[in-house]
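Here the complex is missing one protein chain, while the rest keep their positions.
Our next item is chain A:
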Amino acid sequence: MKRFKMPPWLVLLLPAIIILSAVVLIPLVLSLYSSFTPYKLTRPESLYKWIGTFNYEKALGDTKFWAAFGRTILLLTIALNLEMLCGLGLALMVSKVTRGQRALRTAMMFPMMFSPILVGFQFKFIFNDNVGLVNNALQSLGITDMAIPWLVDGKLAMFAIIFAEMWTSTSVFAILILAGLFAIPQDPLEAAKVDGCTPIQSFRFVTLPFLMPFIYIAMAIRSLDVARAYDIVQIMTNGGPARRTELLWTLIGRTGYVDAKMGYANAMGYISIFLAIFFTIYFFRKLTAARAELGMGV
């Protein structure tokens, strides 16, 4: 009897297949499957009960879920735009620096070097209503004599979170846009000067179109980042007060691990993935269009 012999390509690919299955495929399939069960961490046998799309229907009808969904989009929109504007301003200023620019560029990356958890703790302290730096500073300057409840008031808490996000990640935009600024050919800018452009017009009509691809790359990266925002929020407000800063992934994390409803959490997770996919596709479309605009091909 001839022994079964695997074809060589399969043998060679096998290590990769095994690792990918163990790390990606099996968890993916398992989580997808569990989203169709009432799986609770506390009752393992519930994993074997098939309930169809019940979890998905429940999530889509859940106001808490949609509130978190909307809040995530709000955070994404505000944070991304502010970071883009600040990053652009920062990059424009740094690009004009003639001495010590390298050191400055390195310093600009410092916020990205901290773990988001630590950034969360740092801003939790800064915005603390009793001992926080902000309130102390405001009171010492005599601007207010009240303790402003930064992390307790719903709107202020959202502001504090956006502020922390910006502090960490504006440099992502600044660095990518700076790279874009260095890559701009000087000739069209000089032509614009001769053609009668003021510096602002040169920026608007020549520099900015050149920068758009870089801005969209930064946007695509950051939109994924913010869409999965978890750590900073978890530390600073834990989704509170009264769920007013609850984002998608803090809600999903709470549902899965605190309430132990893993099946339901997985279903919400799969719906949320579409948000990230949507933003990625959106910004890559924009990127392609901006590159085509510059005649850079696609």
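Everything that follows uses one rule, which is that a residue touches a chain if its C-beta (ideal position, glycine included) is under 8 Å from a C-beta of that chain, and two chains touch if they have at least 3 such contacts; residues count from 1.
FYI, contacts and distances are computed from a predicted model.
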Hidden subunit of the complex - UniProt protein name among "Oxidoreductase", "sn-glycerol-3-phosphate import ATP-binding protein UgpC", "Cation:proton antiporter" or "Peptidoglycan-associated lipoprotein": "sn-glycerol-3-phosphate import ATP-binding protein UgpC"
Contact with the hidden chain (one of A:45, A:145 or A:187): A:187
Residues of chain A (touch criterion as defined above) contacting the omitted chain: 185, 187-188, 190-198, 201, 205-206, 209-210, 293-297
